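Pasting in a structure now, in structure tokens, and then I'll have a few things to ask.
With one protein chain held back, the other chains of the complex are shown just where they sit.
Letters are used for the chains, namely A and B, taken in the order the chains are written, and counting of residues starts over at 1 for each.
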Amino acid sequence: MSGHSTYVPSSAIARWFESRLPIIGLMHGSFVSYPTPRNLNYMWTFGAILSFMMVAQIITGIVLAMHYTPHVSMAFASVEHIMRDVNWGWFLRYAHANGASMFFVAVYMHMMRGLYYGSYKAPREILWILGVIIFLLMMATAFMGYVLPWGQMSFWGASVITNLFSAIPLVGSAITTWLWGGYSVDNPTLNRFFSLHYLLPFMLVGVVVLHVWALHVVGQNNPAGVEVKNVKRDTVPFTPYATVKDSFALAVFLIFFSWFIFYVPNYLGHADNYIEANPLVTPSHIVPEWYFLPFYAILRAIPSKLGGVMAMFGSIAILAFLPWLDTSKVKSAAYRPVYRVFFWAFVLTCVGLGYLGAMPAEGGYVIASRILTFYYFAFFIMILPLLGIFETPKPVPATIADAVLAKHGAHAMQPAE
Amino acid sequence: MNRFKSIFVAVALSAASLAPALAAETHGPVPARLNWSFAGPFGTFDRGQIQRGFRVYREVCAACHSLSLLSFRNLGEPGGPEFSEGQVKALAADYKIKDFDDKGEPVEREGRPADRFPKLFANAEAAAATHGAAPPDLSVIAKARSYSRGFPLFLLDALPGMAYQEHGVDYIVALLNGYTKADDPNWNEYYPGHAIKMGKPLSDGQVDYTDGSPKTVAQYSRDVSAFLMWAAEPHLEQRKRTGLNVMIFLIVFAGLLYFTKKRIWADAH
Partner (left out) sequence: MLFIATGAAAAVGAGAVAWPLISQMNPDASTLALASTEVDIGAIPEGGILTVKWRGKPVFVRHRSKKEIDEAAATPLAQLPDPQADAARVKKPEWLVVVGVCTHLGCVPLGAPGSRGDYDGWFCPCHGSHYDTSGRIRKGPAPANLAVPAYDFLTDTKLRIG
């Protein structure tokens, strides 16, 4: 988190403490005096929103674990016990279940912003890769959390996803048996998933600390995509400027979040998960949670088992190589008119894959999934490397301050826009 | 930029018009959307209705379907049917609960408000052996049943002012009224595949209502569905009431933060 701190201990006690453990100075340098580019837009508030969601999930999760029983014969009933008997239990559970979705809403916005403004480019490669690791940990945590209520979707989702590993040649079935702790998803599986669901968020916190540290070393990217040249002209201190802006954005996000908790709490879930797990009956139509749907669609688009699994994991792994796949010298899509088109097409592709992931794997849906899967990979492997060579970017402002002035000037000339 | 925007709109619209056509062939008839007192942000249960619904459950459904996640005391708690304490006690006492006496011998005793509704069978296999298929427990059935409205309607179901969360109860009402082939009591228009193990359960006049409500299948099915919605979501009223307070607070808070943010940033430009 480092950064240069302007913190000066004001009392003798504070000086004594600071010379032994300079944590107040570290916090001050990271969250008070830390310079943020003055031209950040509201897409940059999702970092703070994500931090909030992570803490909210951990707190509601710890509290729910006080009432939950990770045993196949009691898990379903213990969740209903939380919903019915525990004081405010319904609120805590709905906040946690919908909170997972909100966490993903925020992370997808955060990733989209990074992709649009080229936040993965030098010198932010490590920052970006840490972000990909966070995303993977989030997915693992969310998947295991979804198993815990031990409904039909929990059970069959767990079966399908753990069976992915059986696609690995030679050792696949041994690995799957090892993951299960038996010959099928059963009590040992539920127990270890509960343990890991509790552990992974704390690993996530660790990687988030690294992510923020890396961010504070290289500084934030910004809509202009040019680096800070003059701290005084180009930046404002994190507190109060970014703090108050993030707080406002968070409050608006909480309105959105609360709507789900209090008025449509089961909208993002699946009705079948209110049926207790039954290892003998598969629901007619298994769908993962919405945030996994694009990857699920990629899995099903490939006609071979191993191929599908590789494509699915590849679609996430490829993100880690993004800093080197994009050859453009210009960061921000604001100055890359052609990239912008491909970017929005990529966003629509992800939404489309999400829709297809929820549809049955048959007929036209499969064909559409294949086309979109092709575009998904082509975007990274073909379009981004080539675009850097053939695209002519618009002139980039010399400094952040220039970008701010240009924007305000434009407003002055064309008030109608 | 505008040119690209119009392309996206065109793509989105064509996807929107295509999708229901693709989806329609896989889905059965869609249950009618009914008006429920508990729908919407200010919804509350109609006490009379869920009291009648409980009566239907008890006199008809309870023969085969358990309600094992509920306790008798729930029937007297605020936000539910709100039977009186005496009624709940009397009701609980009608049930025989398996327990052990002080010598550890298994006994059957009268139910108390703190007891759960008893399970009807030791396990699903025993239930299936008796009924041909295990009758599902009804505690959360109103949330465990749904149907797909397809794209793009399902998106609208989440929106303020249009929020639609009553798929489950609408489906149950449709199912209970879906025995439309007079010669086949196991054919149901709304059941996936149409062949339902549960024969037509309700008939007109079957349950005696004392409050003057019509003794018809249409009325019974609505009342019992409303009761099952409460059984599945006993804190629904508290949830929506809390939600209103939270929303008002957050909107005011966000407004305050907005002006604070403007004030602070005023000197940065």
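We adopt the following convention: a residue touches a chain if its C-beta (ideal position, glycine included) is under 8 Å from a C-beta of that chain, and two chains touch if they have at least 3 such contacts.
Just so it is clear, the model here is predicted, and its values are computed rather than measured.
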item	value
Omitted chain's touching partners, listed by label	A, B
Of A:H67, A:R192, A:R340 or A:K407, the one touching the omitted chain in the full complex	A:H67
Which of A:I59, A:A378 or A:V396 contacts the chain that the document leaves out	A:I59
Touch criterion as defined above, residue of B:A90, B:A195, B:A218 or B:V252 at the omitted chain	B:V252
Touch criterion as defined above, residue of A:L92, A:L200 or A:V236 at the omitted chain	A:L92
Contact set of chain B toward the excluded chain (per top definition)	71, 73, 77, 102, 113-114, 249-250, 252-253, 256-257, 259-260, 263
Residues of chain A (touch criterion as defined above) contacting the omitted chain	59-60, 63, 66-67, 81, 84-89, 91-92, 247
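Here is the rule we go by: only the chains that are shown with their structure count from here on.
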item	value
Centre distance in Å when chain A and chain B are each reduced to the mean of their C-alpha atoms	33
Chain A-touching residues of chain B, taken from the complex the two chains share	1, 4, 8, 11-12, 15, 19, 22-23, 26, 41, 69-70, 74, 124, 136, 139-141, 143-146, 151, 157-158, 160, 163, 165, 167-168, 192, 232, 234-235, 238-240, 242-244, 246-247, 250-251, 253-254, 257-258, 260-261, 264-265, 268-269
Residue numbers on chain A that touch chain B, as the complex places them	38, 77, 80, 83-84, 90-91, 94, 236, 240-241, 244-245, 247-248, 251-252, 254-255, 258-267, 271-272, 274-275, 278, 284, 340-341, 344, 348, 352, 355, 359-360, 363-365, 404, 408
